[in-house]
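Left out: one protein chain. Kept in place: all the others.
Chain IDs A and B follow the sequence of writing; residue 1 opens each chain.
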Amino acid sequence: MYFKRLAALLLAVCMIAGSLAGCNTASGNSTPASSQDAGAPATDESSAPAEASGETSLTGKRVRVVIGSTSTGGDSYMVADMVTRYLGAEMGFNGKVDPVGNAAALDAISKAKGDGTTIMMFHDMTFLSVLFGAVDQQYALENLTVGPRIGQNPGGCYAAHKDAPYSTLAEAAEWLKENPSKIVRVNIESGGVSHLTFVAYWLWAKDTYGDDVAGRIKAIVGGSTDEKKQRLWDGNTDIIYGDYSAFVEFTKEGVDNQLAMKIMDPADVIEGVDIPTMAQNGVTFNGEPFVFSKDFAMYFPKDMDQNVLNEIAAAMQKVAANPDFQAEMAKLKYKAVSPEETELSASQQFIFNKREMSKSLIEAAPSLDDLT
Amino acid sequence: MPFAFGIDYLAVAFLGVVIGIIFGAIPGMTATMAVAVFLPLTYAYSMEMALYLLLGLYVGGISGGLVPAILINIPGTPSSVCTTFDGHPMALKGESERALKIGITSSFIGGMISLGVLAVFTPVLAGWAIKFSAVEKFLIILFAMTVIAALSRRQMLRGIWIGMVGVLISLMNQFPVNNTFRMVPKFLQSEMQSGFQLFPLLIGLFAISQMFEECETGMRAKYTKEDAYEVSRVDGFKFTRDFKGQWVNVIRSALIGTFVGILPGVGGSAASILAYSQAKSWSKHPELLGTGVPEGLIASETSNNGLTGGALVPLLSLGIPGDSTTAVLIGAFMLQGIQVGPLFISSHPTIWNTVLMAMLVCNVIMFLVMFFPIKLISKIIFIPQERLYPVVLMMCTLGAYATLNGRMFDVWGLLLFGIVGYLLKKFNFPVSCFLIGFILGRDLENYFIQAISAKSGSLAVFFTRPMSWIIWALIAVSILYAILDNRKSKRAAN
Partner (left out) sequence: MAELLRINVVHSTQHKIFPTITIWILVILGIIILLVEGRAKAKAGKPLFTKPKSIFVENYDKLKFWGCIALMVAYFSLLDVIGFTVTSILFVYLFNTLFGGLDRLKNKKYHLNSIIISLVSVISISLLFGTVFDITLPDGICTIWIKSLGITIF
């Protein structure tokens, strides 16, 4: 008896929630894809991705987008969310982003059906985690299908305390040369992009300044971005690595002196940000100026249906050309890829090349046991 | 007005609180899940509207957990674990309505006190919070672990032992600093990158093992309608009587919850555990806690709602989340293109004021929505167990699957830990100690390694900072108390 009442209550709430959720979408499903907001004063966003242009094999279906991070506040989630919204509007599907984590995402996409209802969107960690040995060899790119590229985050950079005696990584090496008793500690995460950029810097410093200076550049491994900031404030490290957006607030005027930071050496050019990059500061690898952005792409199971893949790639090209999409990406300081770059074979070539470059960097690098 | 307010905002807050309570009250769902589910939807809303919704979900979710904790001995969210210790025994005595009302009132008071702290002290607290380095955070978690000693009266050695087993189990994962597995067999490596998850473990240890025990004894109803009517007439809820003499408890628990929330990186369930243990240490009748007295219930519920305001302090003043749910909230700000950081309050005063207003509104709505339908809600206890458990199992299965957004491994975890919990009880080990060891284990290791690696592995680092001496003193007092209390109760038993 009481159970039936409880169930009726649940159903009623379900209906209310459903209708309320429904009134801010144009197509009656539960992803927001339209510009009509029920009773909510909209902000100045131009949030109008175009309506689905024709039937595709994914129209009306639910697509699960897995990402390799477990956080909903990071760049992986933001990029995936944006792309899913626009792609969903373009192809007519109902997409859901699930932040499941690195190994779980690789596992989910390896075992998924090849019909396009599961997509993995993630950055270079997809293959870096295999190269570094953090996940099993079975998840190497050879056992997946690489899909179109979807965006770039050039915002990985280094930061130090505002009062530090150097303003770029190169200056840090100079300072070490002039102060033979000092060391510089750099907080990075092992197995990721920070590890790669740090290794590139270290190898360049060794070539340019010699073994002694390089020997006094120490790596401190581990911690989330918040924990790294805490380390910097506690004086347990001198330089930390993270995303530009995580640090920019601390560089502004008016921040308490203990917390104030300065940003150094982004690994690639960030739109609208005037700080010289690693390459512009002279860091090179294999003779070439060293540039590294986090490149996001879609990944699919090995036996992916070629037709669906082509449809998705074509839709992605349309999304990339969409000025609203480009504007949204730029707002968060991400770089949208051009329709040419997102073309399927160009993307696949790019990702494989990047993997080769990363592989040679990892092979040249000393082990972290020696660097710490 | 310097903040966003109006009928539409109130409606959204109401929706958020109600849905949050449902998520919190269903043993398969948690407050964090509720906020994460609605996060992408807030893209279409303005920042202020999104705040009313998400904060409503947060407050409702944390409070909703007390309903199943009291009525069916299954915590609805991890922060309601300690509510089961006293809430359910009260329900079994026929005082379910009273327990629910006390719980809801405590939640409201806790939320309001932490809101007051948030509103008035944020700038000061922020500066103070970052002075806590890894050393102090390790010691605070160690202090929280001494509660194991307090909770295992007469069985102190066993309690500590099984607590350390809990710690060991939490370390069966891939150590995030060097990405190496330990204690994990090869074939499970892709599943156990982040180890066992709290939710399947918690529900398995409490709910599933309980289900097994009931199966063993034939699922006989413990409680009938006749018992209830007798009691409710005489012993209903009365604010003055139930809260009399509890004010120190209330304020202490709320402040503990707020404090734990302010500290970034110290987990949320630790708040109610710490508050409960302090309530027990300082109580005039410590032996009564755990048998069904308002004191324990008040401590647990005041602190877990106290967490809500506290966790917003570091989020809005430093951009660093105070607990896992506020970590999801960062995404809401990012979706709107707003950066949270040290200049947030001064550069977005309207949003800051809206946060305060929204918290106030949501706490009030939570109280009203939960308090008045109590009679209806408390009837759940009459549902026969053979009808209730299958549905609860189904909901927990869903919740376990959704813990990391869709994995069967966590569902099997339910079964595994159900068996573990069942065996622990059979072999006379206190299950709650195992749980606490598990909850605190990873953070304990994380801060330990961070602290010693900063000083080349020297263990002296734990004794050199002045702030840490205070915490060592607290730890010493707590252990001393637990030992004395243990001896006293052993003597009393003999």
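Just so we're on the same page, a contact is a pair of C-beta atoms (placed from the backbone, for glycine too) under 8 Å apart; a residue touches a chain by one contact, two chains touch by 3 or more.
What you are looking at is a predicted structure, and each value in this text was computed from that prediction instead of being measured.
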Discussion item. Touch as defined at the start, partner being the missing chain; which of B:Ala13, B:Ala69, B:Leu297 or B:Val411 qualifies?
Written reply: B:Val411
Response to the item:
Of B:Ile251, B:Val293, B:Ile449 or B:Leu474, the residue that touches the missing chain is B:Ile449
Discussion item. Using the touch definition from the top, which of B:Val12, B:Ile70 or B:Val177 touches the missing chain?
Written reply: B:Val177
Discussion item. One chain is left out of this view; which of B:Leu10, B:Ala119, B:Met192 or B:Met219 touches it in the full complex?
Written reply: B:Met219
Worksheet item: Hey, which chain B residues sit against the chain that's not shown?
Response: 29, 33, 37-38, 157-158, 160-161, 164-165, 167-168, 171, 175, 177-178, 180-183, 211-212, 215-219, 385-387, 389-391, 393-395, 397-398, 401-402, 405-406, 408, 411-412, 414-415, 418, 423, 426-427, 444-445, 448-449, 452-453, 456-460
Worksheet entry | Where the unshown chain meets chain A, residue by residue | 3-4, 7, 10-11, 13-14, 17-18, 21, 27-31, 59-62, 64, 92-94, 96, 98, 190, 221, 367-369, 371-372
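Keep this in mind: only the chains that are shown with their structure count from here on.
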Worksheet item: Per the centroid of Cα atoms for each chain, what is the distance between chain A and chain B, given in Å?
Response: 31
Item to complete: Give every residue of chain B touching chain A within the complex, in rising order.
Response: 8, 15, 18-19, 22, 36, 39-41, 43-47, 49, 127, 130, 133-134, 174, 176-179, 189-191, 193-194, 264-265, 318-321, 327-328, 330-331, 334-337, 339-344, 346, 376, 379-380, 382-383, 387, 391, 404-407, 449-450, 453-454
Response to the item:
In the complex, chain A touches chain B at residues 2-3, 5-6, 10, 13, 16-17, 20-21, 24, 30-32, 34, 37, 39-43, 47, 64, 66, 70-73, 77-78, 81, 85, 97-104, 106-108, 132-136, 190-191, 220-223, 226-227, 229-231, 233-234, 236, 245-246, 248-250, 252, 254-256, 258-259, 331-332, 368
